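Note that one protein chain is taken out, while the other chains of the complex remain in position.
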Amino acid sequence: MAVAIILLLVAVASVLFHIYSPWWWTPIASNWRYIDDTINITFWITGAVFFAVIAFMAYCVFRFHHKEGRRAAYNPENKKLEWWLSIGTGIGVAAMLAPGLIVWHQFVTVPADATEVEVMGQQWQWSYRLPGKDGRLGTSDARHVSSENPMGLNLDDPYGKDDVVIQDDLHLPVGKPVKVLLRSIDVLHDFYVPEFRAKMDMIPGAVTYFWFTPTRTGTFEVLCAELCGVAHAQMRSKVIVQEEREYHAWLEKQRTFAELSEQRGVAKAAYKADSE
Amino acid sequence: MSAIILYMAGLAAIAGWWLSQQRLAAKPWLEEGVIADSRGEALPSAKVGLGVFLAVAGSLFALLISAYSMRINMADWRTLPVPRLLWFNTGVLVVSSVALQWAYMAARRNDLEDVIVGLLAGGASAVTFLIGQLLIWQQLNVTGYFLASNPANAFFYLITAAHGLHLIGGLVALGRTTAKVWRGVEMIRLRLSVELCAIYWHFLLLVWLVLLGLLTGWTDDFVDICRRLLT
Partner (left out) sequence: MVDIPYQEVTGIPPAEVADVELYHPRSWWTRYVFSQDAKVIAVQYSITAMAIGMVALVLSWLMRLQLGFPGTFSFIDPSQYLQFITMHGMIMVIYLLTALFLGGFGNYLIPLMVGARDMVFPYVNMLSYWVYLLAVIVLAATFFVPGGPTGAGWTLYPPQAILSGTPGQDWGIVLMLASLILFIIGFTMGGLNYVVTVLQARTRGMTLMRLPLTVWGIFTATVMALLAFPALFVASVMLLLDRLLGTSFFMPTLVEMGQQLKYGGGSPILFQHLFWFFGHPEVYIVALPAFGIISDLISVHARKNIFGYRMMVWAIVAIGALSFVVWAHHMYVSGMHPYFGFFFATTTLIIAIPTAIKVYNWVLTLWRGDIHLTVPMLYALAFIITFVNGGLTGLFLGNVVVDVPLSDTMFVVAHFHMVMGIAPIMAVFGGIYHWYPKVTGRMLNEALGKFHFWVTFLGAYAIFFPMHYLGLLGVPRRYHDIGETAFIPASAHDLNAFMSVAALIVGFAQLVFVFNMIWSLMKGKEAGGNPWGATSLEWQTPETPPGHGNWGKELPVVYRWAYDYSVPGATRDFVPQNEPPAGLMAQGVHP
């Protein structure tokens, strides 16, 4: 009796916890509402199965626990019941998988008008780069990294000269799809902004990507979601989503790669001249 | 990962075939009494054990091949020249396998002398093969193909080492079989030991031929041809 009640209580408490939990996903700030919807569908289906199984079990314990003189039924199998249960399960699984795959298809199909943004991870900081006037990002390689060229841009690539190298946080215009190109120059990292829902690992030696459209303005915290060494938890940054106008005002103030290298070159020359 | 998937599919087919012989659809609660066991003809446990071990070793090599064929696509791969000695070694390994097969056939004829000759010839040629492989390593090292200088080299050393270590393990078993001859163990039990050695040798020969195809790039050409035929 007591056991049956406790088992049932576990199921009831789980459901109540789910309903009243103050810990829930962050308010969404991207177009990936579909992902949230798929999670919700999954919660409904799995929640029902969970409760049904536990409640049935609790009932059995309550109804059939050992008493003097009780003898169990002899019932090796019931093909029909097993088939129905399998088919029902199959339908439930399909009901979760189908929306999942449809949304995944959207997730991996980048719209043609998405603007590119590059995020580079390294132990333990983030750097960002935007394509310049030509709309294209220059190539890069970890081999080119040096103190003058911390992002490892390919100096011979003309497309790279006008790339905008961002010195602190990333700004994005609201409502415009972005394709986030991800790379790393040392270990795996993962560019993770909970409000955007999307994330992807960054792999040294390769460029990965995901896309999304910011849907509301605000400041969002960037975390690293792939273990990258001791300071993994401290690898933070911010993404600031702004109205188009403010965004452009900010963009005006940013420097291109060429300008920055020149500046560095000048500084270096000055330093050399000083020390000579 | 296609090599290992293919390999697993092969194993699954064998397992499926075996399970299909096991009356898995029987309703055991209806079958009281002793049922004649469907274990098929009696195989010695040692032989079954060897079979299972070969499946495991095969999985190891299939995984190495998978890793190889994924890594080869990266930009920094520089295929290394095929050392001539490799062909000689392959020949020696074939001889070794043939010698053990011969020993096994002699064991079936109860011809102890030929068994001894076969075992010794098999062992000697296997040792020759290993020495040959070491010589290849040395040649590669002298000509500047170091382990760490290119992934192609690294894989070459790794794969030949894995194969060589398996052969060394086999030599231990072969040594124990030879010792049995010395101790004058009866022929029936000897026959099994010799047979197991022969099977293991054939397996390693087969693996070696596959690896050789991989390391010399033939497999690539072959896959290419297949692809062209299909499209």
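Each chain gets a letter, A and B, in the order it is written, and its residues are counted from 1.
FYI, a contact is a pair of C-beta atoms (placed from the backbone, for glycine too) under 8 Å apart; a residue touches a chain by one contact, two chains touch by 3 or more.
Everything numeric in this text was worked out from a predicted model, so none of it was measured.
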Of B:25, B:142, B:172 or B:188, the residue in touch with the unshown chain: B:25
Chain B residues touching the omitted chain (full complex): 1, 4-5, 8, 11-12, 15, 19, 22-29, 31-39, 42-43, 45, 48-49, 52-53, 55-56, 59-60, 63-64, 66-67, 70-71, 74-77, 147-148, 151, 154-155, 158
Chain A, residues in touch with the chain not shown (by the definition above): 3, 6-7, 10-11, 14, 17, 21-26, 32, 34-35, 38-39, 42, 46, 49-50, 53-54, 56-57, 60-61, 64-66, 70-78, 81-82, 85-86, 89-90, 93, 96-97, 100-101, 103-105, 107-108, 122-124, 141-143, 145, 147, 152, 182, 185-188, 190, 192, 194-195, 197-206, 208, 219, 221, 223-234
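Following the convention adopted for this analysis, only the chains that are shown with their structure count from here on.
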Between chain A and chain B, centroid-to-centroid distance (C-alpha), Å: 45
